[in-house]
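Quick notes on the structure that follows.
As you look at this complex, bear in mind that one protein chain is not there, while each of the others sits in place.
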Amino acid sequence: MSKPENEQKPLTGNFRADGQPLSLAEYEKTGGYEALRKALQSMSPKEVMEEVKASNLRGRGGAGFPTGQKWSFVPSGEGNPGPKYVVANADEMEPGTFKDRILMENSPHMLIEGMALAAYATGAQEAYIFLRGEYVRSGKALERALGEAYEKNYMGKNIFGQKTAFNLEMRIHMSAGRYMCGEETGLLNSLEGKRAIPRAKPPYPQVTGFLGKPTVVNNVETLCNVPHIIRNGAAWFKGLSRSQDGGTKIYGVSGRVKRPGAWELPMGATIREIFEGHAGGMQDGYKFRGLIPGGASTEFLIEEHLDLPMDFDSLQKAGSRMGTGTMIILDDRTCPVGMQISLQSFFARESCGWCTPCREGLPWIVKTLNSIEDGSGEMEDIDLLLEQARLLAPGHTFCALAPGAAEPLSSGVRYFREDYERHVKERRCPWGNF
Amino acid sequence: MVTVYIDEKPYQVEADQSMLDACLSLGMDLPYFCWHPAMKSVGACRQCAVKQFRDENDKKGKIVMACMTPAAEGTRISIKDPEAGEFRARVIEWLMLNHPHDCPVCDEGGECHLQDMTVMTGHNYRRSRYKKRTYKNQYLGPFVNHEMNRCIQCYRCVRFYNDYAGGRDFGVFAAHDHVYFGRHEDGVLESEFSGNLVEVCPTGVFTDRVLKKHYTRKWDLQTAPSICVHCSLGCNIIAGERYGRLRRVINRYNSEVNGYFICDRGRYGFEFVNSDTRLREPFTIPRPGNKQIKILEEGEALPHLKTVLARAKGIIGIGSPRASLEANYLLHKLAGPENFYAGFSGMESSLVQEIISIISKGPVRVSSLREAAMADCVLVLGEDVPNTAPMLGLALRQSVMQKPMEKVINELKIPKWNDQAVREAIQEQRGPLFIAAPTGGRLDGIAASAIHAAPDDIARLGFQVARILSPHAPPVEGAITEDAAHFAERAAKELKEAKRPLIISGAGAGSLAVLQAAANIAWALWEENRETALFLVAPECNSIGLGLMGGRSLDNAVKAVKDGKADTVIILENDIFDRLDFPEAEALVRARHVLAMDHLPTHTTSRADTVLPVSAFAEGGGTLINSEGRAQRFFKVYVPSERIEESWRWLRDLLVDLGRPGSEALFSLDEVTAAMAREFPVLKKAAEAAPPADFRIEGMKVPRQPHRYSGRTANKADVNVHEPKPYEDTDSPLSFSMEGYEGRPPSPLIPRFWAPGWNSVQSLNKFQSEVGGPLKGGPPGIRLIEPVDAKKGEISFFKDLPGPFAPRKNDFFDFFIVPLFHIFGSERLSAMSPSIGELVPAPYIALNPMDAETKKLPEGAEARLEFAAASFRLPVKLDPSLPRGVAGFPIGLPGLHGVVLPAWGRIALPGAENKTYENRDAGA
Partner (left out) sequence: MLSDQERAELEKGLAHYEKKKTGCIEALRMVQKFRGWISDECLKDIAQYLDMTPDELDNTATFYSAIYRRPVGRHVISICDSVSCYTVGYRDLLKHISGRLRIKPGETTDDGRFTLLPAACLGVCENAPAIMIDEDVHTGLEPPEKVDPILERYK
């Protein structure tokens, strides 16, 4: 079965070769804004929502929550006039993850159109792009695109003319830096000018979100899929995938591989296909030891897992998570303890400081890892790491940050325990880090 | 009610609470930190972890936080579950990673919730071998000490200070394991509730800076239940003594009055009791001329007084709104009803009598502070609540949450205990609070509308609101400003829509018309809504009690002396120079004999010829009646030193010495109270405010000293190596010893909160019928005043309306001078406390900038303020909120007395002298 290139790769197929963002005209040439026009002119908000539901689009932010279902929790009807909000989660600070950046830098209008559709479906009249502060290039691309959209009345009052009576204001918020801003409720606090600590759920953001009003928060990649679903239909979207979940996925590989990068592939491509096929396997002189499949907060996988399909359910079954779908490779010349320190230092530093296990547990983990690495660790320390990882389970902490940290920790110790023990026995780092 | 299962046993519990509330209400032990009974759940500390099971077949379960789990029908949790227990111990371990373990030198040691919870979870061994994090501490002012290293990041301090009490100069800084709780720079905490941080903080980060000066462990304090004497709200406190000095005051929970908190004036005002200037011996100053003080030795005072009184040509007694009912009553008895004058100025007297009449003869009920916090629409008329009745201000900060909260709870189905979620849903919405006052105040920021006007205009505004609400209320004739009309419309509309509207006013504006207008509004509302409540702030801690006893005002006393009807004046705990114009006060103290009874030297004691040292609140017992009309008993905390006696006891002894019939029968406080109840039927129930002195539990008294009290035998070894016999308390069921009933006494007698395993204030949970509910056995105190029922259309509204306020342009006295209140400074006793003294502002005169400009008086310039009877030199402070033609005089500040306000006065550049009475120590 062969499909035209840009139909198999709806998200990235029309990118310019020079890496410059698609202008409005270029975007429109490849079908851009057709979906929004179609929705506004011939579909009810409910129909848009139903189409997305039917497409089996699952959130690309990490948790994989069905997008249509998420939208349906926004109170609608007479008694719920608004204001309501749509927010694109463009914070992308998960180590090893760079897929949203690629989308925004290359095709900013796709995100804007996706957000407009989400707003139409949920009755929102204001939208925010919560953008990572470091993504200066994305910011510039989005700003330009937004300007073009306003100019052509694809944004603002009465989009596509009086008849639609659909208004939408969209703004870009540049973050001031914190991983917690990516957690959707922390994001909302941050957007309100507060500390990015998470909020209790329930109530969910769809009920009390930005400024206490109903809000949908979706990942950039998730939103980018929406125009294609509306334009081509749910069935087409499902057909792109090799798994239960609809669509394609942007997979990425970083680490000591021949061609680190990102590729849009059918959802459910296997790890081997991505890692060996697209990334070219290990660089010469490096051996594969393991990988984290979807950003820093997922469980390590090893050789035996390479043929797993990269989709939400398959990885879940294997005890890991697809997360963001961007994998990080551990090679034999990198100390697994050192890599773990990098991971855990990140989580410890980015903990918001709200709940005890995360605020206190992660720095303890880092100190313990450091002492193992520098040769002053004890055997019990290794068990302490496992114990701490076990204690940082979902539900034990207030939000998912610390459980995310526990995933690479417990699996890392499990798969590379010998290396940890060598550090203790030899009282030094066998990789010479200390 | 729903059925929940805790460790497989079914329990009936209230539905709108969390499982942590439910467990604690059931008396179970479950550790927690971030949850607070008044501020509820946020789920941050993860200490209250329990195992939750889906149903009886679920054996695996999952760990949840009890504080974030609703008590829904069929909820199943286990506290005993080993995994949950282990998790709770690990949470303590995490918290302890950086805790300095400095309990032996920590002020919180021995009453530390962190200590208690550590013991409760069984965590006892340090596994971490790494360095602890350290912080710099901050200077936060005279009340609260800061020791950040002890912090366990429970977020309670910010939640109290900012979210609950509305503070804006404190907070949480930085992130991850660097979070810091304090101010953005060193400085005095601005909130008048800052001292509560000491009790809210579960460990020793925020501790009592005043206690620290003469530190004593909780278990070494001799404590008794007491009542705050620094305003009319009657907050319940626990006062503690060691080595003959009062060491600290903390909150004593009373669900109807102060709940979990007290204000800083109440917490730190007590130090006047320890003042070096205390009057400690009776003495005489023979007059005239001879300034030589003669101490009256043991056995001399009473005979001296007996002689004086026997020779007197007319005795008058001047009572005191800050003295107990019992003391006032015995003075009343000594002087006789026709010669007893309540110690009020004429103005105060009529205000207090009007308050009493409105709340006892009208149909609208006085709310308690708890009810005030639940009001969903509030109108404040003329009263500067944060400064005259601070805890009422805290209640109002909660009241503005009610209306938006109701919406959130009903429409979004967010349970009200889910504090963070509720606040996020509410955001900046606030319920309706309307304030009309002479000047701007600290609650204006949360008010839907605040308007500033002269007292007469405030009254007219109030009458206008009443008129809008009811055709039976009188119409307002003459001009009313557009702003005022708009304000009245809005307020009336919101009050009408409210379920639990509350009208607040008081004596603070010094205007009968304002009180009457408030009454009219409340009554007009009441015609349609029986839930309408009223709160009228009285000036002092026993103003209502004294008012109920009757007695004419001080003006009449002055007249009696001037007319030669009396030559001997007995003044009870009262500085008449605070209540009379200077010449009038002078006339009174020029009587042939003046006997003054007080704790501290005052203008009055310095002009008396005989002075008796009397005990302060912590050294004696008695009954006070607060603005709610609640009679409450305070108990002797310790026996005062030397020759200090309770006022009532001096007076009783005098009565006995004078051979007054029946006086021997007034042996104990109970007997005095009983006699008073016979003579004043309105005060009858006051005798029931606390159990009588012969009350025993299992044959035992309630010990003032905790069972761990140390040094009993050695305490007074410098005086006598033999252990002295404990002082016998014939006036109460409390004993001055460690022996006695250790269990839970009736609520008015609780000398301290403690339960096994619960050494901190959190032990309160064990004394309540449910968490946050009344103490077991009911809230202390007894309400004496309830409204009379009336029929719609039969209410007799006040009909005397003042005309609009007009500045006097051509008059010599061209400014209307209103009193301004300062929480720290306007109340005399607390201002004597060194810590509070640090925050008393310098005297000033406040003027509208435009008025100041016409007078050519820039900010800070010295102005001359003249009254008919006194004059002052004061720096000008510009206050744009003041109405034109009105000036503010901060009463009570050092030197600012000898004038009854409000009054007309003149403000001029100094130099333009005029012949008036010179106040000797007035001016800045």
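Every chain is named by a letter (A and B) in the order it is written, and numbering of its residues begins at 1.
Here is the rule we go by: a contact is a pair of C-beta atoms (placed from the backbone, for glycine too) under 8 Å apart; a residue touches a chain by one contact, two chains touch by 3 or more.
Small disclaimer: the values here were computed from a predicted structure and weren't measured.
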{"item": "Residue touching the undisplayed chain, where the options are A:33, A:98 or A:204", "value": "A:98"}
{"item": "Residue of B:170, B:283, B:758 or B:867 touching the missing chain in the full complex", "value": "B:170"}
{"item": "Among A:31, A:75, A:156 or A:177, the residue in touch with the chain that has been omitted", "value": "A:177"}
{"item": "Contact partner of the left-out chain, one of A:36, A:74, A:262 or A:385", "value": "A:262"}
{"item": "Sole contact to the chain not displayed, among A:36, A:168, A:322 or A:343", "value": "A:343"}
{"item": "Positions on chain B where the hidden chain makes contact", "value": "168-175, 180, 183-185, 428"}
{"item": "Residues belonging to chain A that touch the chain removed from view", "value": "92-98, 100-101, 132-137, 169, 171, 173-179, 190-196, 211, 252-256, 260-262, 292, 296, 326, 328-331, 334, 338-339, 342-343, 345-346, 349-350, 352, 433"}
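The criterion applied here is as follows: only the chains that are shown with their structure count from here on.
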{"item": "Chain A-chain B separation of Cα centroids, rounded to whole Å", "value": "54"}
{"item": "Residues of chain B that touch chain A when the two form their complex", "value": "42-47, 49, 62-64, 68, 87, 90-91, 94-95, 97-98, 127-128, 130, 152-153, 155, 172, 174-179, 412, 414, 418, 420-421, 424-427"}
{"item": "Chain B-touching residues of chain A, taken from the complex the two chains share", "value": "178, 180, 195, 199-200, 202-203, 207-208, 211-212, 348-357, 359-364, 367, 371, 384, 391, 393, 395-398"}
